[in-house]
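Here the structure is laid out as structure tokens; the discussion comes afterwards.
Removed: one protein chain of the complex. Kept in place: all other protein chains.
Moving on, here comes chain A:
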Amino acid sequence: MVRVQVLYFARAREATGGVTEESFEVEGAAADTDALRAALVAKHPSLQSVLESCVLAVNQEYATGNTALSEGCEVAIIPPISGG
């Protein structure tokens, strides 16, 4: 199990009901972004569709594909915004 700090932006923030940041425990065999995604949706079901088009940044670095998480790392959930 690893503990990570999750930051929510834009539409993801709406899906959490206004929570901007929270601590998360990622359990299971692999502590990675796929496991985190599942845990996020379990807690905030309306994040499901939002997450499909989101960028995940682990320690402020774009995560391509499934990425391993380490204790204390920061994961930002960044949906595209299009307003201009």
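The rule is short, and it goes like this: a contact is a pair of C-beta atoms (placed from the backbone, for glycine too) under 8 Å apart; a residue touches a chain by one contact, two chains touch by 3 or more; residues count from 1.
In this section, contacts and distances are computed from a predicted model.
Taking the options "GPI transamidase component PIG-T", "Molybdate synthesis cofactor 5", "Adenosine deaminase tRNA specific 3" or "small monomeric GTPase" in turn, only "Molybdate synthesis cofactor 5" matches the UniProt protein name of the chain that is not displayed. The residue from A:Val6, A:Ala35 or A:Ala76 that touches the chain not shown here is A:Ala76.
Across the entire complex, the residue among A:Val4, A:Val50 or A:Cys73 in touch with the chain not shown is A:Val50. Hidden from this view is one chain, which touches chain A at 7, 9-11, 14, 20, 49-50, 52-53, 55, 57, 60-62, 64, 76, 78-84.
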